[in-house]
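Reading through the structure tokens given below for one structure.
What you see is the complex with one protein chain gone and the rest in place.
The chains carry the letters A and B, assigned in the order they are written, with residues numbered from 1 in each.
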Amino acid sequence: MKTVLLAPLDPVHDNAIKLIQRRLAEAGYEAISMPPGTTPEEVVQKALVHNADTILVSRTLGYKVGEILSQLVDLAEAAGVRDQTRLGVGGMAITKEIGTELGFDGCFVGELKMEEVIAFIENRASISTDGADSPNLRKKPDITGGYTYEFFDPVIEKLLDQISTQAIDWVGTKTTDGIERAKIRTAMLENEGSASEREKLLEQYLRYCDADIQAFYRSRHLPSGVRWLEQSEIDGVSNLFNTSHENFGSLRHVGSKPLFFSQYGTGCPVMDVLHIKVAEAWGIDGVFHFDPSWNAQREGLLEGYLTHEHDGTIITLENLKFIHHFLEPYTLWNVRGHRGLNTPETQVLGHAAGADLFKINIPYGSTGGGTDPARLTVDGIYSLMLASQYGIPFDIPGNDELSGVPPYKTFAGILIMMALGLKLGARPIPKPLLCYSPYMTIYGRMDDNMIDMNLAKLAVWRDIVDTPLWPGEPVGFMTHTPDRVQSALQTSLHATLASTMGADAVTIASSDEAYSKGPISVQARVDTLRAVKDQLRFQGSVKATLSPEAELIKEEIHEKITETLQAVAERGDFVASIYEGLLGSKEDGLYPGRVGAGTVRG
Amino acid sequence: MKTIGFVGTAKNTGKTTTALHVLKLVSEAGIVTALTSIGYDGENTDHITGLPKPRYYAAKGMLLATAEPCLGYGSAKLKDPIRTGLRTILGEIIIATVAEPGYVVLAGPNRRMDIQQLLATLESLGVALTMVDGALNRLAALTVADGLVLSTGAAYDERIPELAAHAAAIESLFHYPKYSSEETSHQVSFIAPTGITQQLALGSVLEASAMQAVADWLKSSQGGTCLIPGVFSPQLFQEMLQQLDHHLEGSRFVFQSPLNLLAAGSPEIWQAGFASLKSRGGEVLYQAPLPLYLMTVNPFYPQYLQKTGNYTAAFVDKVALLQRTRQLIQDTPVVDILQPPLPDLLKICEITPDMFSDRPQA
Partner (left out) sequence: MMTKALDRVVDAIDIETFLYCKSEDEAKELAESLANELHLPHGDIVFLEFKAWGARVRIRSYIHHPGDHYRWMETQEEK
């Protein structure tokens, strides 16, 4: 049995030493610890008396710390201790170079890993527990896996059936330019090898496009501020990530849920890739593509490797494939098309590029998202059919709350989308927004705390339907300020609150969420990832229970969802219900969208 | 093969500058030389002061022994790597030959037994001289060297009298004679004039009870030889001397080497203690004395400027520093490398003509 001497040379800090002692004793070593502030002479004396096989020293950086550590090494050498005893050092800011200069046999950099300590004691190479065959190797999860979508509330179920049947019947054989382009794009993808076929199909495609999109294809005229990526830039990105790396751990401390997502969309696919790779390295499970609003407001999508500095990265097949190419195999990828005139085609391209998830919400996209309700209903239902056809789940963001819509109306809209999707064979994921919305501030719903309302908003779903739950988008919306620490804190509080409720996934912001004068910085992403990871560690397996107040709020939301759905069902017209504000009115701050008005045919 | 260790009393005292100067001389003389370090020598700037640091520049044909990752760090081109099997934090120590001159990063073995093994390997490769770059505050591993060059300077203490006194105290420890007997021990031992031998369980005196045992041996005997193979705490040594007022006549303390004394503590305490011991009829000897070939003094020190928050190069009176140190140290040459004229340093370091090779290395 090897003897390990543990020597904290700090006058106060010896917590790492105590932890190591406990773990070494459990592993069968005789671990002798010395009190804080031990001197080098005392360490060497103890090592001589006990014939220590290993001495492990800890010392955080401070005045003359280098001198004290090297004195210990020198004294150990002069006393003959080094002939049979290995010396290891760890502590804040100890590096391999410092350890070498000081003369140690081993040093422990950064977070303590017992496997490394034991390997050092046994004088063998440390075997990573995350090797290629490790069971910890991350796989791409199915967020909807295991959920039956069984409704527990028969009243709501019946109302949803009525509403969704009417909506699908209303759509019938209606079409739009967006749907026609999606069909042509599908054919173009199927005939990629044939230049003549592509030319023929492109001509058809352009008939359904706006003038400036046509100008792009005919004369390569780019929108203002947009440029082509050069081949050297495209090729050069590979060199950025051509080193092997250790398996990236997840943010979770326990369990396999929730998955954490963040959005990207600097405007430049190259910069996006770097942001995504950094987020992956720091533990993200999935990302979703954020495109610029003008991209959604024109009939037709561009093509090629395009870049600009704008709020969102242009959707082209080439950009999407480029970004997808660099994702880790387990990273989930969502290409959003929940508003605008290109929703069906976005799903086609997203699927072709390898998307794992679509984003579709007709009520939100046709109000807060600015798209005409009739147009988006037709496009949206077609997109749901694509989701079903492709076998890709779709998530339903509830960001209409940001306009002032009360949560029960947003949730009613999300439930309608769920019903539509299920009816068409797709798998929905509702996304209640955990936020400090205008509704909350005006009506004082979060005056005392931000916990009860948010827990209630999550809990109500469990009473209604057996469904995955993915709070977003991101959580903590409207609580963030430009202060980095405050922003990261709010994100971590909201994210982990969702985790205590068993959420399947959570979308988190960067700490630049409230900064609007420029793109999100990569350090801002790292900051919130680190904050969330630490908070998850803090709470471990602890689960939330609802307070009496939260229970009341939950019941209230449940009742009002039913009332909202009743109103929509009685109206008998899903599209008209959106126009007339039944799922979010002008009083709530929501106006029906106008982009694409009058473009539905049939 | 000869081995010379280059050590400093503190950072920025001129250890590397001195070594580079000697390196240039041996290179010009065509001596087959190897370079290594018991620490890590590779930064371009001091990580505390931000001031530039001199770097080892290796000539063609020199050998270096360094950790494997460091082979690619400098600008020198290297060839013919030989694995030694010696491992450090940074990796396995590799011996390589300089194919094209340039800067090198030295990170060699840090344990005495490993250095010994490395030196044996280098000797087998035909190396005539190995220069070992030292590391902050660590001397004990260099007992394997044939001699030392010690650098001190204002970076240790800006006050010239204190700096010179400290240097003199260190130097004074190198002149005690070799213990003529073959007698060795792994434990602290006492051989009375009667021939009776007593021993402690351990080879070092680091706590009061061990010191008391040694004191009791001396009290119960008239004279006697005490062997200390490991270390003796200088504070405990002083306490012991105070107890043994009239019992030191004829006593002999045999330490392993001057480096074991320095590893244990302050040279000033040892100097005072040994002076007291001598005045009361006692002696100090070494199992393995080690020559101190040369001391260098460096007037440079990094001065912190409040106004800018930066460090800048500052200097004490270089002439006064050299003079004062030479006044206190008579038996070892003291030079300022940057104050010519310099004596024949190769001769001082006992680098003899038979070590010179026919083929120049530069």
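We take it that a residue touches a chain if its C-beta (ideal position, glycine included) is under 8 Å from a C-beta of that chain, and two chains touch if they have at least 3 such contacts.
Model, not experiment: these values are computed from the prediction.
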{"item": "Residue of A:Ala211, A:Leu240, A:Val254 or A:Ala597 in touch with the missing chain, whole complex considered", "value": "A:Leu240"}
{"item": "Sole contact to the chain not displayed, among A:Ala31, A:Val522 or A:Val595", "value": "A:Val522"}
{"item": "Candidate in contact with the missing chain, chosen from A:Phe248, A:Trp294 or A:Tyr390", "value": "A:Phe248"}
{"item": "Of A:Lys277, A:His310, A:Arg339 or A:His480, the residue in touch with the unshown chain", "value": "A:Lys277"}
{"item": "Footprint left on subunit A by the chain that the document does not show", "value": "93, 95, 97, 240-241, 243, 245-246, 248, 274, 277-278, 281-282, 484, 521-523, 526-527, 530"}
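In the analysis below, only the chains that are shown with their structure count from here on.
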{"item": "Euclidean distance of C-alpha centroids - subunit A vs subunit B, Å", "value": "57"}
{"item": "List of subunit B residues in touch with subunit A within their complex", "value": "38-40, 42, 67, 88-90, 107, 110-113, 135-141, 186, 201-204, 206-207, 229-231, 233, 256, 259-260, 263-264"}
{"item": "Of all residues in subunit A, those that touch subunit B in their complex", "value": "41-42, 44-45, 48-49, 66-67, 70-71, 73-75, 77-80, 82-83, 96-97, 99-107"}
